[in-house]
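Omission of a single protein chain aside, the complex is shown with its protein chains in their original locations.
Here is subunit A:
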């Protein structure tokens, strides 16, 4: 790992110039944060983010990069899934623009970025927070989400007037069972952010999920 970290900047400059961050760091970050905040306050609803100017290295997506630039900094250890971890450009992009330390243990992470959601590791392997400080848990950001096409689940709880439908895709096979288990241990548990191409949705730990009857 240390060896890779040392050669990274060199690779980045050889392969491509470092992709730029927000053009207007103050207002773009504010705009993206409001989208994420509204998404978190109204679970399952979609909120547009301005991503047109962002050209992050693959497999990081523009919406994922916007969320990263909005939320990450030197205070937030970040865990990357295997496909993101394999990309020196992605790590270079995140390190340069956010300064966030990249960690290999999911339990140490404040945020997790997942570019291949089908291979998402168990939600239980992330930091769940403690009973006294449930806010120390990991926030998991799933990239490349399509909304409306996946299995329809029903959401109830804070932020939802009666109930809401939510159908993001792709998610791993046992994902919704894990989300239900995550909600059961409230106030502990992880929070989920779903980043699509230009939209963001969220599922806080407080949301009660019901699977469709099959």
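Details
As a convention for this text, a contact is a pair of C-beta atoms (placed from the backbone, for glycine too) under 8 Å apart; a residue touches a chain by one contact, two chains touch by 3 or more; residues count from 1.
Note that contacts and distances are computed from a predicted model.
The complex appears with one chain absent; UniProt names that chain "Alpha-D-ribose 1-methylphosphonate 5-phosphate C-P lyase" among the candidates "Dihydroorotase", "Polar amino acid transport system permease protein", "Na+/H+ antiporter subunit C" or "Alpha-D-ribose 1-methylphosphonate 5-phosphate C-P lyase".
Across the entire complex, the residue among A:160, A:195 or A:209 in touch with the chain not shown is A:160. Among the residues A:37, A:58 or A:211, only A:37 touches the chain that is left out of the figure.
Although one chain is not displayed, subunit A still touches it through residues 25-27, 29-31, 33-34, 36-38, 40-42, 70-73, 75-76, 110, 130-135, 139, 157-161, 186-187, 191, 204-206.
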